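Every protein chain of the complex appears in place save one, which is left out.
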Amino acid sequence: MSRLKTLACNECGVPPLGAGHSLCQGCGIPLVVRTVLDSIAGPKVVVSATGCLEVATTRFPTTAWNVPWMHVAFENSAAVAAGAESAYRALRRRRTLDGDDITFVVFAGDGGTYDIGMQALSGALERGHRFIFCCYDNEAYMNTGVQRSGATPFGASTTTSPSGKVGLGKMQERKDMTAIAVAHHVPYVAQAVASHWDDLSRKAEKAAAANGPAFLNVLSDCPVGWGHEPREFKRILDAAVETRFWPLYEVDHGAFKLTYEPAERVPVERWLDGQKRFKHLLEPENGDLVRHIQRRIDEDWDALVARCS
Amino acid sequence: MSRLKTLACNECGVPPLGAGHSLCQGCGIPLVVRTVLDSIAGPKVVVSATGCLEVATTRFPTTAWNVPWMHVAFENSAAVAAGAESAYRALRRRRTLDGDDITFVVFAGDGGTYDIGMQALSGALERGHRFIFCCYDNEAYMNTGVQRSGATPFGASTTTSPSGKVGLGKMQERKDMTAIAVAHHVPYVAQAVASHWDDLSRKAEKAAAANGPAFLNVLSDCPVGWGHEPREFKRILDAAVETRFWPLYEVDHGAFKLTYEPAERVPVERWLDGQKRFKHLLEPENGDLVRHIQRRIDEDWDALVARCS
Amino acid sequence: MKPQLLTGGEAVAHAMRQIDPDVVPVYPITPQTPIIQVFASLTADGRDHTEIVNVESEHSAMSAAIGSALAGARTMTATSSQGLALMAEVVYIAAAMRAPIVVALGNRALSGPINIHCDHSDSMLIRDSGAIQLFVENAQEAYDVMLLAVRLAEQVLLPVFVCQDGFTITHSAEPVRLLSDRKVKDFIGEYAIPNSFLDVEHPTSQGPFAMPDYYYELRHQQVDAMSAALPAIDELGDELSGLTARRYSVVEEYRLDGAERAVVCLGSTAGTVKDVVDELRDEGEPVGLLRICAFRPFPERAICAALADVDEVIVLDRADAPGARGPLATEVAAALFGSDIDLRGHVYGLGGRELHPEDIRAVIDGRSDRYVGLRSAACLA
Amino acid sequence: MKPQLLTGGEAVAHAMRQIDPDVVPVYPITPQTPIIQVFASLTADGRDHTEIVNVESEHSAMSAAIGSALAGARTMTATSSQGLALMAEVVYIAAAMRAPIVVALGNRALSGPINIHCDHSDSMLIRDSGAIQLFVENAQEAYDVMLLAVRLAEQVLLPVFVCQDGFTITHSAEPVRLLSDRKVKDFIGEYAIPNSFLDVEHPTSQGPFAMPDYYYELRHQQVDAMSAALPAIDELGDELSGLTARRYSVVEEYRLDGAERAVVCLGSTAGTVKDVVDELRDEGEPVGLLRICAFRPFPERAICAALADVDEVIVLDRADAPGARGPLATEVAAALFGSDIDLRGHVYGLGGRELHPEDIRAVIDGRSDRYVGLRSAACLA
Amino acid sequence: MPDLLGWRELPLGGVVEPHEDQRPHTGSYRTGLRPAVDMSKCVNCLLCWMYCPDSAVRQEAGHFTHIDLDFCKGCEICAEICPVGAIEMVKE
Amino acid sequence: MPDLLGWRELPLGGVVEPHEDQRPHTGSYRTGLRPAVDMSKCVNCLLCWMYCPDSAVRQEAGHFTHIDLDFCKGCEICAEICPVGAIEMVKE
Amino acid sequence: MIEVRWHARASQGAKTAAQLLAEAMLRAGQHVQAFPEYGPERRGAPMRAYTRIDRRPIRRHDSVTHPDVVVVLDPSLVHESDVTEGMADGGLVLVNASTAPPELTGRNVRCVATRDNVNVAMAGAVVAALGEPSSNDVAEAAVALLGKKANADVLRAAAKEGFDA
Partner (left out) sequence: MIEVRWHARASQGAKTAAQLLAEAMLRAGQHVQAFPEYGPERRGAPMRAYTRIDRRPIRRHDSVTHPDVVVVLDPSLVHESDVTEGMADGGLVLVNASTAPPELTGRNVRCVATRDNVNVAMAGAVVAALGEPSSNDVAEAAVALLGKKANADVLRAAAKEGFDA
């Protein structure tokens, strides 16, 4: 448990994201934010994309942030951070700014990462800015009322991919953003989950140490959008990992590594079960869809394991 | 040579991109366009991004295109094609449109693909539209006067990454767009080169047959921007392949395959030589840079060969 | 049909279901979301066969809409605020390429700061784009004008934005009478455009490059189309009136007969102003209202005619332009230039700031600041 | 210094080299390219240490500029046309976040159709954004006003666009006198903003969410800043005059003394108009010119004062708004509302259409169409 | 209720500084249950501190101190996560 | 020089139909050299047809016919590519 | 015109309650308007909604500042803010509680203790307080509006419970 003490110590009594925000009861996002930020020693500044995190933490004239924080728009958080980081480098070179090294961290939802924020992110990765882009991936546009995103998994019902008399939820596969980030050949990329905070913390540390862009893709639950009680969050997120729907791995300078290996192959129903968005999938007539999902998981897992060896 | 006759036959005397455009003497783009389109039997429609191809082929009130062609803007060619393809599916389903199956092809430069067009492309790939996105990659923004793009290779001098008393050309690595497309897990992705028309033609055929999005990344020379005589084009493009700077490969439903294997390891100088944009690299004092480039090529090649086996 | 309790957003979603467009490329944003969600759920329940394209940004939504509309498919989309700002570049091009796309706009203030409530800054951003903009007063009109917009867009070949105030209309439930599906189908007719991109037998190049020798002339086609749109709105309005018994025109004159003072405004505020006008008339004050329904094309002549006899015009702008006057007041002033009418412009309601009847009274009475409801000093919440 | 032969683009690049900004995030587009290319080559030759960020789109260029400017770095960028349209959403936010970014704009017509030549439609697109826009007449002024813009931006804390006509100024070589590097450094001074994002000791949250209770007031800060900008332009102009012996103000009055007719316009056209005014004056015609230098903030008072004694005002708009009047004519009309001046608005020069002295004569004489130089029927090339 | 400020009094550009005391008391979001800690059971693992979405669990120098009910929204996560069952949700 | 059309005469939205005869004759881009084909050597491989950036090499039913000098820009690519040396660049 | 203001916590169904009342009144031939107040607040945060009812078409589009009736779905809200703000002295306050909270002393308070389907029950209570339409009307409005998501009989029971309370 000494890692937790270190985190507590990094926080020095002032949580980077403090109390008094209006995120929902039991929202998964703050855990991601605090784990990442608390794992980084030294000063850090945060850029947020529009989304639940931003809207709910900075209602003027209040703020829940105790570290420097900036929001400009939905699609440009990577560009804003790139600008700030460039300013930092320029001012450092010109010796007009001193103090400890600053870490730049972006938090964006899956919408602000996989979809509308993708291009700014890709450009920033190519240019090699030294910053951490952390996606809190709750698999839909939650802030605007649970619409489908590129991260929404196959079959999930959202308000724009609703299940209904003929609709069966989203009929496309999830965009594999972690793989896309890896294909950018940046120093550090990792996939993590809010419920394995220690794994996430280690990854955040490595990301902060990387000499260039780092990308963290963190699955984070949304009790409202997924349709479960807040207290279920750990059971459900852990199921994502155990069923291999969401493998925990990292790619450090191109080297793949599983950072957690589920003991046994758990059927995907364990993950689908207990989330309203998947309810229709578990109806007997939709067995084919579940089998399809399971097959994709198995294939992807095998491909990942192959790259990890 | 029978493939060439087939292509000639597909063209039926009317080249899809006809004579009378104002692309430069010896520009590599038309070869890419015609090889791809001539390899597709049946009707096809083309969407172009802003760039040399668009600007130089459709000066109002003339057009060099003999197939339906549309241009809307620089960054959205994939979205425009997605819209047209959706219209096609909708009208087919509603049975208000008949005739042979239409193939949708986008041509965009590297700027309109790797950089400003990346997000629209990524979204279209995720949604699974049935179309071919073909990037003619001439490694810079040529239309606006040879500025650096995400595709500009390390060390190349451009007007926004000029070599000079202190400048050494672009100091970032090239974005690996082919790998990024592969990470989207679409049915077909291939990397090709304008000078290997037969290889490109085979790939275009497969792309057209794919049941979903296909991405072709085709290296295409620009005598103006690269700084060489037009007649040198084949020597230079072939050198990109032989030096393994630009491996020819495809990824068919996830299966990697080298479609051409250079006989021996040719040093990268063979590729750099004869192009003004690389001239400064070949100065003795910049040997380190060339060695760096060679090392990256070797590493990437090994990684690619590993995935192909 | 009996009135149903529907929000403006829902009413528009029902209109879309009845119009049954071929393609709807769309990206979510508050307060447009109820439109697309209700429409998606109607689709998921199988009532409709529209191809919904859940694009990855509004820039792509409008781009895909152009590709689709010019490929021969009836195409609609919906957006608000930042979404419109992000697609603005392509809205101009849609107009230039003469793509008859109908857009449901839930008006919302532009960032920054980010805010989700109503003002008209988003509409104002595209006022030079060549797109038509029709503002509605309530949920019923949002429904009606969606139907009219389809005809109008396809007749004059320009994109048409149906602008409804975010939240105030999109999220307010009011009694709305829908037409029967059959009547809607008959009214809107079949989709047809002059050149389909998918016509492989007659290939066309669309969206060419224009040098100074032709740009001006090509761009002028839109000026011409806008001129044609003015009478078209009134004609189509009359035709629709035949089905609904409600009136549609480029402007609405409310109690302007004998009015000495007239308020001019857009959108839902007109409803509140009408209440105030009635009150003041009851009190003997000769006050009237001119609601501008078509903001683009701007109905200059109708405005001048309607206001010819008033002494004072009070323009309410739900948008401002830092460093200049409110956009609506500017245009009304230019329209009335040379008359001897007095004109006052007021800005109000930015970012969802409420405008109550008493505020309107103060404005009319001349007791209000140029910026209505703006706090310059602290006050108790 | 002796005059050098420089294009407007080169002149601005030299100004940038002398200003030596900390960060320049930028994306290429014709006709802005000479600015960034010359600047990049100066950097590559080691004359400058600016961090050039070659972003992947203009949306990111402006976004990165905000991040940089608010992080305490002097930040500039440059764009044109589609580039400005794509970053428009973020320009509003830059103004709201009070980021003092200086932007060199090479004015170019907006698509569609796509065209690379000059008109002012791009500037007009952001006229409500809260950004300052200063139009220049020639390469020399482009250089001078870049220096002024830095001071202005950092004084009133708004983005400042220095607008030069694409090609006509960006690519025309003219004699330009540069100031010495030292004088420039002294004139512009050090960069300072009230709250740096990188001040980890005093953390701030920048860009919060505003509900209807605060949006209006926050947005109003920009109105206030714009008011402050008007006198600031004149003051800084005077200070710069001290170094250059050239004049800068929010408007330029040219031979308005005793003028019965006055042309009003923006940008490089003013030079051609001056020649015509001189000719007409020589012929005994009392004609003058009012060049609007600051389009935002719009110098209403200066305009009214300058035109108080003329009988007729002729506004030349190098942009149009299909379905409405030209934007500049609209604003001038609103400014002069209530006067008994006659006012005519003409549109000209869209997409690079030339405007020759004889065209201007025809306009002044009343022999020209509302759309100057527009071909309504075929004619020989 | 705090005063609403006029535009002249607002920070430039809407920049906000953190003031813990001005933050909304989100404890009111709780819908009937609140966490109660049995300090005698607590082993100071800090898991509740880490997991609390509302930063309502307070620690000092690595030691659990208390739950700030002004901000706790009653999500039950701490109770669920506590390895020794030291936290129980009780009726308000 | 063709007439310049007025706005009323222009196709709606600037849509253009392909008219080979209205295309600019880019043969004038040549700077002194033009390709000359020795038909006796030509083996009809069509490589020149494929590679010509200006679609200036004409074929019929898979047989090389001629080079259209109205459009050939003289880039020398065909001469370079011809496997049997049938194409030579000659002074104009 | 009668103006009703609803106080609740986000996701307690105040928006639906406001619409339900409007729906019932619409069925009874009245003109209506119903709308919530929106913010960035999430599940559990205090929020408001409004219903307007009139014999004539409702044209105004501003929020309700002087309600005739205030309905409080969650009594704890009474401690946090003045739910009677802007209400005339004689205005009616309906609270979902068994006893009137002390903050409301001096007000015309009616307590309606309900547990399930609070919003439906409270809408029923408002209808009862306004004296029209019938308990049946509000029950059927509830089924029309919510029938897809909840059991019709349960809804009818809730409406009746509130009406009769």
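First chain written, first letter: the chains are A, B, C, D, E, F and G, and each begins at residue 1.
Throughout what follows, a contact is a pair of C-beta atoms (placed from the backbone, for glycine too) under 8 Å apart; a residue touches a chain by one contact, two chains touch by 3 or more.
Note that the coordinates shown come from a computational prediction; the quantities given were computed from them, not determined experimentally.
A.B. asks: Have a look at B:L23, B:C135 or B:V290 and name the one touching the chain we're not showing.
C.D. replies: Residue touching the chain left out of view: B:L23.
A.B. asks: Which listed residue, B:V182, B:V224 or B:V290, touches the chain dropped from view?
C.D. replies: Here the residue in touch with the unshown chain is B:V224.
A.B. asks: For the chain that's not shown, point to the residue among D:Q32, D:S81, D:S268 or D:S368 touching it.
C.D. replies: The missing chain is touched by D:S268.
A.B. asks: Taking the full complex into account, what residues of subunit B touch the chain not shown?
C.D. replies: 22-25, 27, 52, 55-56, 59, 224
A.B. asks: Across the whole complex, list the residues on subunit D that are touched by the chain not included here.
C.D. replies: Residue positions of subunit D that touch the missing chain: 3, 5, 7, 30-31, 116-117, 137-138, 165, 167-169, 171-175, 268-269, 271-272, 274-275, 354-357.
A.B. asks: Considering the entire assembly, which residues of subunit F contact the chain that has been omitted?
C.D. replies: Here the touching residues of subunit F are 1, 26, 28-31, 73.
Everything that follows uses one rule, which is that only the chains that are shown with their structure count from here on.
A.B. asks: Top contact pair of chains, counted by C-beta pairs?
C.D. replies: C-D
A.B. asks: How many degrees of rotation bring the Cα atoms of subunit C onto the matching Cα atoms of subunit D, given to the nearest 5?
C.D. replies: So the angle, rounded to a multiple of 5, is 180 degrees.
A.B. asks: What whole-Å value do you get for the distance between subunit E and subunit F if each is reduced to the mean of its CA atoms?
C.D. replies: Centre-to-centre distance between subunit E and subunit F: 75 Å.
A.B. asks: Report, in whole Å, the distance between the mean C-alpha point of subunit B and the mean C-alpha point of subunit D.
C.D. replies: Roughly 38 Å, centre to centre.
A.B. asks: Distance-wise, how many Å sit between the C-alpha centres of subunit C and subunit G, to the nearest whole number?
C.D. replies: From the centre of subunit C to the centre of subunit G is 33 Å.
A.B. asks: Going through subunit E residue by residue, note those that touch at least 2 other chains and give them in order.
C.D. replies: Residues 1, 4-8, 10, 14, 16-18, 26, 29-30, 73.
A.B. asks: Specify, in ascending order, the residues of subunit C that touch 2 or more different other chains.
C.D. replies: Answer for subunit C, listing residues that touch two or more other chains: 30, 54, 56-57, 59, 82, 86, 89, 93, 96-97, 111-114, 117, 203-211, 213-214, 216-218, 220, 354, 374-375, 381.
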